[in-house]
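For this depiction, one protein chain was excluded, whereas all remaining protein chains were kept in their positions.
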Amino acid sequence: MIATELLARTAESLARIRAARPLVHNITNYVVMNSTANVLLALGASPVMAHAVEEVEEMVGIAGALVLNIGTLSPAWIEAMHRAGKAARRAGIPTILDPVGAGATRLRTRTARELLAEVAPAVVRGNASEIMALVDAGARTRGVDSSRAGEDACAAALEIARAHGCVVAITGVVDHVTDGRGWLHVSNGHALMSRVTGTGCAATAVIGAFCAVERDPFAAAAGGLVVFGIAGALAAFGDPRPGTYATRLIDALDEISPEHVVTLGRVAEESPG
Amino acid sequence: MIATELLARTAESLARIRAARPLVHNITNYVVMNSTANVLLALGASPVMAHAVEEVEEMVGIAGALVLNIGTLSPAWIEAMHRAGKAARRAGIPTILDPVGAGATRLRTRTARELLAEVAPAVVRGNASEIMALVDAGARTRGVDSSRAGEDACAAALEIARAHGCVVAITGVVDHVTDGRGWLHVSNGHALMSRVTGTGCAATAVIGAFCAVERDPFAAAAGGLVVFGIAGALAAFGDPRPGTYATRLIDALDEISPEHVVTLGRVAEESPG
Partner (left out) sequence: MIATELLARTAESLARIRAARPLVHNITNYVVMNSTANVLLALGASPVMAHAVEEVEEMVGIAGALVLNIGTLSPAWIEAMHRAGKAARRAGIPTILDPVGAGATRLRTRTARELLAEVAPAVVRGNASEIMALVDAGARTRGVDSSRAGEDACAAALEIARAHGCVVAITGVVDHVTDGRGWLHVSNGHALMSRVTGTGCAATAVIGAFCAVERDPFAAAAGGLVVFGIAGALAAFGDPRPGTYATRLIDALDEISPEHVVTLGRVAEESPG
């Protein structure tokens, strides 16, 4: 895929989200439920949060995508994530996995790896530490907002993408997205995004909305990160402090247009070597 | 009740909320806990959230109203809702039921129906799909923000109101409120309300605050929707985007005065046929 093609396709997907308002089913952490719902609504999608073992399989059946986020785990939620993920797999509904804090505790590392193996996500999005923790038990996350992305993380992403047939996105100053063969490097976004809780989780949910309207998860993941990154940069205009910035980020997700995507998107393509 | 009477009475209730700061006990969903608490505080009431089976009966005993919202269910929460609802019933404390997502999954539909039957709510508030799901197993909600209100929904509302001796409010572009005999149609509000998560849940909580100071649940439900709708319209002044709008909605709930209620409230009465 050529970068300009990706931007045109992303612009179309954004328009499609607003026309179709796809339902995105989130089993996510308590911290970001409200902000994630508002991000999805501002973007144009329809969020639903449901975690009961008794209903997740039914709920995911009416959704266009499933987002699994392990930010505040407990055993019942883990079971619900497995059930929902497997139901999504059977129904051909794309799952997006956010391994929040993988590497910080064994519970998170183990849960993230088991979900990766069992639910066959279309896309995994994390920061560098979290992605490395999915392949290397020695990696340790410093909290949940570590963001260095180096060669180790990219090697881990390739390994995961190839082993599980999925797309892996490492977000940070530059977002690195691979399908196991090529790379798309997205350099939108803004440093202020790391000063607001839940922006990583929101990026994952935005990818979920794109997966609901775009069959190619590589294009959906990179495209979602382009859109979220442009919104993040637009929101930073005037150098607001973090409280004001959080509000403007929601505003920007509502304001961003397909034209913004084409004119402001910054993607570099790296073909399979 | 004549519409101008309703507005005068609502203005008085608003003043009473600010004077008495009634405690509103919420067993509500994770997504909206923070925003609901801020809505109630801005309005002038005192929110408390408590869901443990071990404490809900005691907590509701010191409250002026109980709000049950099934937006993110699990078995322990369902049990807590039943216990709190029955304790409220025994103590004569009004319960307001929000059947979020009824119709979307069997768990939600069944839970909403069982709560309706067991706790004898003073008011039920939902969108058209949710209200229809309380009487018709075939109805399906599209996510949690469906908002068409047609004849079917009004027929369902009448049926519920008569069968359970409660007030039913269907919110949407126009809010339709019935006590099983007459109707009050509230046409305040603004389209932006549907672009922020939790506004339906907030409307239910506002009705809860009004029920704490107004013995007639028909007046309390319609009055709460008038006040919330006026705040929603005031907040939309200047056409803000959704992030800014959410902030202004809280500001407007603080700013709205009894005079605003009388001069801006829009209610049409429909007498029993």
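We call the chains A and B, going by the order they appear; numbering starts again at 1 in every chain.
Following the convention adopted for this analysis, a residue touches a chain if its C-beta (ideal position, glycine included) is under 8 Å from a C-beta of that chain, and two chains touch if they have at least 3 such contacts.
Only a predicted model underlies this, so the values are computations on that prediction, with no experimental measurement involved.
Enquirer: Which of these, A:V31, A:V53, A:A155 or A:L264, touches the one chain of the complex that we don't see?
Expert: Looking across A:V31, A:V53, A:A155 or A:L264, the contact with the absent chain belongs to A:V31.
Enquirer: Can you work out which residue in A:P22, A:G101 or A:G224 touches the chain that's missing from view?
Expert: Of the listed residues, the one touching the omitted chain is A:G101.
Enquirer: Using the touch definition from the top, which of B:A19, B:A52 or B:V173 touches the missing chain?
Expert: Of the candidates B:A19, B:A52 or B:V173, B:A52 is in touch with the missing chain.
Enquirer: Can you list, in ascending order, the chain B residues touching the missing chain?
Expert: On the chain B side, contact with the omitted chain comes from 23, 30, 33-34, 37-38, 41-42, 46-55, 58-59, 62, 76, 246-252, 254-255.
Enquirer: List every residue of chain A that touches the chain not included in the displayed model.
Expert: Chain A touches the chain not shown through residues 29-32, 34-35, 71-75, 101, 104-108, 140, 142-145, 195-198, 240-244, 246-247.
Operating definition for what follows: only the chains that are shown with their structure count from here on.
Enquirer: Measuring centre to centre with CA averages, how many angstrom lie between chain A and chain B?
Expert: 34
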